[in-house]
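All protein chains but one are shown at their positions in the complex.
Up next is subunit A:
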């Protein structure tokens, strides 16, 4: 046989193989026929560990088998009483469950004993004897069941539990003489104790699984289904895994109630914030209304241009302003409605004098019985805020600022303010939510931005999402800040944001 010059590829069972209908297709092929065989021999050992079929087919006609003969008593022994119903036969319950069938058949020993027993006169028929032994076996089994002595496998000898008096009592209904039952019982007990296990095969426990004696058959299989992976084994259906799952459930329940409490708490917190904001807005609204009124009446010193300018703002966006105001109380449901308005206003505001528009800032702390003073106006009136004489260097000069207001009785008061705390030093009540510096990270175009403080403040109220538009590059902001007036600086200092 020639050696294969190539190694055949293993056959892929999913690959479609062409079916060649004629052997002639092979004849003109230059591949020598003998490779076929050697190829097969190579493949065969991998997949086929059975005997090659050719020798067995050769044997087929010759495999001799032992013989059989027809039993001549067959026709007598088996009666012709079976008629097949039209429908398919269905199984009945097991024999043990249906009444009176005597499962026991006498063996040689029983027959010999019965023969001797019956020698003088016929006392007991084989059928009665069979039935007696069967009943004794069943009664004994029940007695063991009651005593809880049923073993799953055949380990040690199984004792006889049925006592004679119990047997006789149970067999009272049978028309059998006491003496006969007693003899049968004695015989049965002797035989039963000799065997050390139930005589009836149905009642014998199987041999233990680790018994290797080949004569002991029909062991219980250790485990019907070996689970392959450890993960599956952990999920085995037993008490342990049941307890484990219960524990998991308890934990999850606890986590659930914790989370629910947390949600409740957060909702309450939000309500508090909401009502605070609403309160503040109402206060501001009140303040602005009175301020407008006062400004137009009590401060006629403004130039016409300024007035027009400011009026311009108002007339340019009347509806937006009012809509913004209207929206304020319900901002939490309408967070996204108003940002562009403020943006436009913002960009415009950079070119107008700072005094007026600042009055529009809804975030200016509200002091119910006082009115803030504008430094510009005070300057016009010749009043200057006190310079900070307590500090030495210029840097710290900025650390204290003063805010003027008109106190009760028309006095002008300057509150010293701490720029870090953003509060009037003597006015802790003015510490309001949005005066606290808020740092919100903003990612945009991978560059570093700072929000214009005022915009940031405005938008903090409106909603975080609205940071994207109204900002300035940090450098722009820095530039504007450097050149800005004190008021501008004060605004910048209010709240600033960095990435």
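Here is the rule we go by: contacts are C-beta pairs under 8 Å (C-beta built on N, C-alpha and C of every residue); 3 or more make two chains touch, one makes a residue touch a chain; residues count from 1.
The definition used in the following text is that contacts and distances are computed from a predicted model.
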Pick from "Splicing factor subunit", "Histone acetyltransferase", "DNA replication complex GINS protein PSF3" or "Ribonuclease" the UniProt protein name of the chain that isn't shown here.
"Histone acetyltransferase"
Among the options A:69, A:239 or A:252, which residue touches the chain absent from this view?
A:69
Subunit A positions in touch with the non-displayed chain are 8-9, 11-23, 26, 29, 31, 35-37, 39-40, 43-44, 47-54, 56-57, 59-60, 63-71, 73-74, 77-84, 88-92, 94-95, 101-103, 105-108, 111, 126-127, 130, 201-202, 206, 214-215, 217-221, 224-226
